[in-house]
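Taking it in order: structure first as structure tokens, then the write-up.
With one protein chain removed, the remaining protein chains of the complex are shown where they sit.
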Amino acid sequence: MRRREFLCGCGCCGLLSATPAFALADGEWHMPMRFQKPEAGGDEGGLWALLDREEAKLKRSRFIVRDKALNDYLAGIACRLAVDHCPDVRVYVVRTPIFNASMAPNGMLQIWTGLLLRMANEAQLAAVLGHEIGHYLARHSLDRLRDAKSRSAFGQFLGMALAAAGAGNAGLLAQLALAAGMFSYSREHEREADRIGLELMAGAGYAPMEASKVWDQLLGELKAESDWTGDPATRSVLFASHPLEDERRDALATRAAALTVPQANVGGEQWRQVMAPHQWEFLEDELRRRRSGESLALLDRLIAASPTDGVLYYFRGEAYRLRAADGDRLRALDAYELAEKQVNAPVELYRSRGMLLRAAGDEAGAKQAFARYLSLRPTAEDAELIDSYLKQEIR
Amino acid sequence: MMRWLLVPVVFLLASCAAMTKVGPGETVVRESLTVRLGQGWNKLAIGTGRVEIWTTEGLPLDTLRFYVDVKDGEPLQDVRGANQKQVPQFRAAMEPREVVEMFEVFSVADGSRFRLAKLAPASFLGTAGFRFDYTLMRKSDEVELKGFGYGAIRDGRLTLIVFEAPKTHYFGKVAPRAEAVIASARITK
Partner (left out) sequence: MLAWWRGAVLGVMVALLPSVALAQAALADGFKKVPSGAKVVLTPMDVELFSISAGGILEPQAEWTSRALDHLKSAYQAKKDALGVEMLQLDDDGDEVVEDFNRLHGAVGNSIALHHYIRPWRLPSKDGQFDWTLGDGVDAIRAKTGANYALFTFVRDSYASSERVVTMVIGALFGFGLQGGTQIGYASLVDLRDGRVVWFNLLRRARGDLRTPDKARETLENLLEDFPG
């Protein structure tokens, strides 16, 4: 078969197809030396040239989040985890509301904003990045790239072009995730990357227990969505790319418990500060997915961690308002009220309150809320519309 | 595999025009909306479900979409494979902003990025409606699109017409024609 030839053909092309980069005996792991860029001309060289070109494209993409503070911060985390390999890792933040990250064998590490939104602290992000860097160090992604199917998907994603079977297909975002290609790692590879990831976390001084919490959170969101829709959790787009296994979470927890990290760092406060300027946009993206079960579970979690953040209460209200099921109007109004009590109460809550009251026939209450909104945000994009409400006679 | 089975069907379809001419003159859209056209448009004649789609320069370049008489409890568009609870449904009591929020969901379904630029009252279909302006960064080719829509809820039913085209050249070129179509629209049934 052709594929066999392809693989056999590179039997002599050096380190890439040589024995595994390292052997991972339990409890003992050695970081491999930095990888050298393969020579151009060989099979691997072709692969690299492809990746480099895709990376050049990605760099120019209009979906890359370019905020320097965020990028520097994330690159710093990646660097601490990758240690010697730090110079080979390049982080890109891609604006897509899905939980996903992937690392290519040339060192291009992509993090999607839907993932950033879901991390509770720096240690959790380190867990995910450690896992991806684990794949990189163990050269899993190279194997995967050699696998034709995932390679095509990979290329497709990197082209930043989504070939949609139809824009009304519910699985579109899932296709994106699928195309990003985390999919095709074998169970063995996932487990190995989990183990390396934990080692890297511990080595960088992060609390390894946070790794299993990442999975716990995701499982919680999945369950919430499934409870709400009545569909089995396997249909979720959010995690289309990872087989969800309680077992994996538990294995991570068990291993983490065995690792001792003196003065383990979680980095919750720092994380929240870095994320704060982006949270609004990421949450807007999140709510547009209309997975209210997942979004509400996420918001509950974020609120539990930051109980005085008015923005989060506002978005909880938005999630209920958009869901518009029985009783959601009151739930939304309650959430706006809580938002209003916080120091950083967003102005938009008055607009949303106004809409809900207006629809319920409480025109006086609506006017009051709209007036408040307009006085605080006179140049809002919908100022004319709001103003027209204020000018209407109360019936 | 399923899609390959479509090929014979497709040949049947290929023999009849996929794009048909509409206008100039009076034209009825979805039985109840009448517009008057100065120039001809091209209508996508097959399989568009709840929405009717017109274009002047081709579907990748400009679209005028008609959502006519959407009833309480119906979605703007059908979404294959989605749970009912994950697709926004129109409610007769919706505020203009909520209609836009409902529209957005379909625009971003492929990963594209939507930004609302303006929302204001506007006369539409002879009644007090609204107009919104937006930009959309298309995920597939990263072409930046501009769009606007007019909507009105009459007797509990929503009619929404949305125009969209690449910001470079096409929006400026076709938007005035789209505006004229919208300005001429009235409900005849």
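Side notes on the structure shown:
We just call them A and B in the order they show up, numbering each chain from 1.
Heads up, the rule we're going with is that a contact is a pair of C-beta atoms (placed from the backbone, for glycine too) under 8 Å apart; a residue touches a chain by one contact, two chains touch by 3 or more.
As the structure is a computational prediction, the values presented were derived from the model and not from experiment.
Of the candidate positions B:44, B:92, B:128 or B:175, contact with the hidden chain is made by B:44.
Annotation: of B:71, B:115 or B:169, B:169 touches the absent chain (contact as defined above). Touching the omitted chain from subunit B are residues 1, 3-4, 6-7, 9-11, 13-21, 39-42, 44, 46-51, 53, 55-61, 77-80, 106, 110, 138-143, 166, 168-170, 173.
Following the convention adopted for this analysis, only the chains that are shown with their structure count from here on.
Subunit A meets subunit B in the complex at residues 61-63, 95-96, 160-164, 166-173, 176, 228-231, 235, 285, 288, 290-292, 322, 324-325, 351, 355, 358-359, 381-382, 384-385, 388.
Against subunit A, in their complex, subunit B makes its touches with residues 49, 77-83, 85-88, 91, 93-98, 101, 104-106, 108-111, 113-114, 116-121, 130, 137, 139-142, 144.
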